[in-house]
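Heads up, this is only part of the complex; the chains shown haven't been moved.
Which chain is which? They are A, B and C, in the order written, and residues in each are numbered from 1.
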Amino acid sequence: MITQPQNPSTRVLLFSLKGSIIPVIWRKVLFTTLLSSLVVATHGTLYHYKVTLTATPFTLWGLTLAIFLGFRNSAAYQRFWEARTLWGELIISARNLTRQVQQYFPQLDRDERLYLLQPLLAYPYALRNFLRGVIYENANRIADDEVRRHMASPALILNMLGKRVTEYARLSRLDPILLAQMDAQLNQLSQVHGGCERIKSTPIPYPYILMLHRIVHIYCFLLPFCLVDSIGWLTPVAVCILAYTFFGLDALGDQIADPFGTEPNDLPLDAMSRNIEIAVLEIIAEPLPPALQPEEGVLL
Amino acid sequence: MITQPQNPSTRVLLFSLKGSIIPVIWRKVLFTTLLSSLVVATHGTLYHYKVTLTATPFTLWGLTLAIFLGFRNSAAYQRFWEARTLWGELIISARNLTRQVQQYFPQLDRDERLYLLQPLLAYPYALRNFLRGVIYENANRIADDEVRRHMASPALILNMLGKRVTEYARLSRLDPILLAQMDAQLNQLSQVHGGCERIKSTPIPYPYILMLHRIVHIYCFLLPFCLVDSIGWLTPVAVCILAYTFFGLDALGDQIADPFGTEPNDLPLDAMSRNIEIAVLEIIAEPLPPALQPEEGVLL
Amino acid sequence: MITQPQNPSTRVLLFSLKGSIIPVIWRKVLFTTLLSSLVVATHGTLYHYKVTLTATPFTLWGLTLAIFLGFRNSAAYQRFWEARTLWGELIISARNLTRQVQQYFPQLDRDERLYLLQPLLAYPYALRNFLRGVIYENANRIADDEVRRHMASPALILNMLGKRVTEYARLSRLDPILLAQMDAQLNQLSQVHGGCERIKSTPIPYPYILMLHRIVHIYCFLLPFCLVDSIGWLTPVAVCILAYTFFGLDALGDQIADPFGTEPNDLPLDAMSRNIEIAVLEIIAEPLPPALQPEEGVLL
């Protein structure tokens, strides 16, 4: 996630490259601009054939383009926001479960409590590993060997948590209804796993992406022929601005729609895992690790 | 589901037919293009009568067309995504139930556990059979005769699961509150069944589809008369692009809105059923079957 | 509900009247078309005064028209889909309750089970009666006199179901927690009743409908004066197409927004009630009545 500067000046907003989508799309925008300069230089003729295009087809094409871009954009943002909401549920359930451990097992000593909560501390890291398809280093702080063996599978970690909770519930003769209350939090954690899995495994249907890319490219490549006669050497400027917004919206959609990667606009799974760890440790009054800080304005 | 290539090149995005909607609509697009060529060849006269159409009617028609296409497109995608979410609930509930079996019936041996979970393993396959209206081969791995007899009815499979759970709960004197927790997961599974049934049995109201088809066709067929005078032989090009986007959006909507079929853009019910099977078997530490792989870029 | 033909040919899609909204609106469309022919015949003069309208006002009016039509259309579809979802909950709760009866009251004989489930079988019919404001014939199959007396009030039927469930729960000393689980399903059934009641008793605010009708009519009546000078005798064609889409969208919205009636596009309450009956009977292994079939392509 790109961290937004507090009260950015107008200058930053207008000219900064940092946090902008430009690094991803400048090649395409430049190419389109050069192409349109070429069109102006040849006065819109192609092999001695004058290509005449009025604004009408562009207005009509714009109709579907608007539907496509609008749809794609909101679908992508919905995926992003749903993924964020799911990770938000993670911290809520983790806090609830820790609170319940404190309330219902007041007799536990520090070691037992940590043993019980180890899988909970590991769960977000395991989920991150699962979503990003890598086993990261920073899981090392988890002391529990049994937990560390399964850091690639959130379901197994959750299973372990369930076993430990049930075990302690039996030992301390917890009323089953309160065990059921804790079980509801485990289900919630499982819900997050399933939800993220769904977003990860089901992209926006591919033909939408294909079709959108095609219309955007055709639109930008043909546009100079329409503008050249009326605005002359301002054509490349106009096309450049349009290409910037079209390609930019398209590239942004691509990044936002798949929020579990490690691109700058993806969700900061590392930082959020750490925050969940901190939230749990705060409640049981353990020493807290520092929150992760953004590197060059990007939080991962 | 068409699996999206990782980082497709611009070339693939622009020219690939694989995963595109073109194979479905090329006939209509070609026909429309030829028709508009004919219009250009005859200079827009029909039986010696010069048909003059300005851009105004097209802009006005475009108004409702945009409403229709936009509405249809989001309604279709919502159906698709709701269906996917429902199947996502399936894997969540399956995992929860398996975890609960592990927690609450720790004394079960392997055979008993498998006997208990057989209907759960069969449930997604039964749901798939119900939704696609066929009994597929790969249900053969289900060893339990009683279950296999009902592979066409998710409700009966679920009923069986409920019976077995209640049976074991009685045998091991499970507290009713924990049985109720498991019952909640069965209700969740039933919810998925009911939800998919609803999507399958209630298409987008037919008159919308009819009206949309008609406006799109009329629009594409009349458009050349409007363009011929101003852009001449570029008319077929412009009409072809517009027809591609209109018919493409329309055909995509058709496929997405009914996501339980076996067309390339439908949900991969087979692969998802297998994944649920794997998720259950992983938790009870049984050998896992391989996940299904896409064939020619399509997962079914 | 109009049942959509499987893979309709392009011909059917373009020319079929069946399932189309045309029978409802042809009078208005014809009138508008004739009116615009008159305008062309008089060259746009009204009592010797030449009425000159450019495209500008129509574009500006089109702005609010688009907002109105788009809003109205999605509000109507949302009502339709919410109503369908509520009825979908009905089948889910009915199945859950039946499964619970099987699980928790295994000792019941066939007569007792049927006696217990009679109000559940009657509930969707009672709800349909309530929503359509009539007492239909096909409730006759309900054998239970007490139930039949209250076929006009879903609340009383549900009350009866609640009483019987509590009665049996007491007789068989069911744990209260499992009774509470069944009670949750009764609440769900009540939720459907309340939801449908809300949709039925609260239409889209009337002034929206009024204003939309007025703008659409004014738009269609004035349009010929704008087109006559530029496209001449094609004016009636253009106006006819526009009137078809405007009046059609409007009429469709009217039908969809109030989904409990007996117009072709309304929800098939009869067929759904029957399906719920079948779903319940399937689980308790009783003989099944046939599902209702569409008559002339319409399911009621």
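Methods note: contacts are C-beta pairs under 8 Å (C-beta built on N, C-alpha and C of every residue); 3 or more make two chains touch, one makes a residue touch a chain.
Predicted model, so just to flag it, every value in this text is computed and none were measured.
Colleague: How many copies of the chain make up the whole complex, given that 3 are shown?
Modeller: Result for the total copy count in the complex: 5.
Please note the rule applied: only the chains that are shown with their structure count from here on.
Colleague: What pattern do the touching chains form: line, ring, star, complete or other?
Modeller: Shape of the chain contacts: a line, open at both ends.
Colleague: Pick same or different for copies subunit A and subunit B, depending on whether their interface residues overlap by over half.
Modeller: Because under half of the interface numbers appear in both copies, subunit B and subunit A meet with different residues.
Colleague: For subunit B superposed on subunit C via Cα atoms, how large is the rotation, as a multiple of 5°?
Modeller: 70
Colleague: Counting in whole Å, what is the centre-to-centre distance of subunit A and subunit C, each centre being its mean C-alpha position?
Modeller: 38
Colleague: Measure off the straight-line distance from the CA centroid of subunit A to the CA centroid of subunit B, and report it in whole Å.
Modeller: A distance of 24 Å separates the two centres.
Colleague: Find every residue in subunit C that makes contact with two or more other chains and list them.
Modeller: none
Colleague: Note which residues of subunit B are touching subunit C in the complex, please.
Modeller: 28, 51-54, 56-57, 59-61, 63-68, 70-71, 75, 153, 155-156, 158-159, 162-163, 165-166, 176-177, 179-180, 183-184, 186-187, 190-191, 193-195, 197-198, 202-203, 205-211, 213-215, 217-218
Colleague: For the complex, which residues does subunit C have touching subunit B?
Modeller: 1-4, 10, 13-14, 16, 19-21, 55, 58-59, 62, 65-66, 69-70, 73-74, 77, 80, 84-85, 87-89, 91-92, 95-96, 99-100, 102-104, 106, 175, 177-178, 180-181, 185, 223, 226-227, 230-232, 234, 238, 241-242, 244-246, 248-249, 252, 256, 265, 267, 279, 282-283
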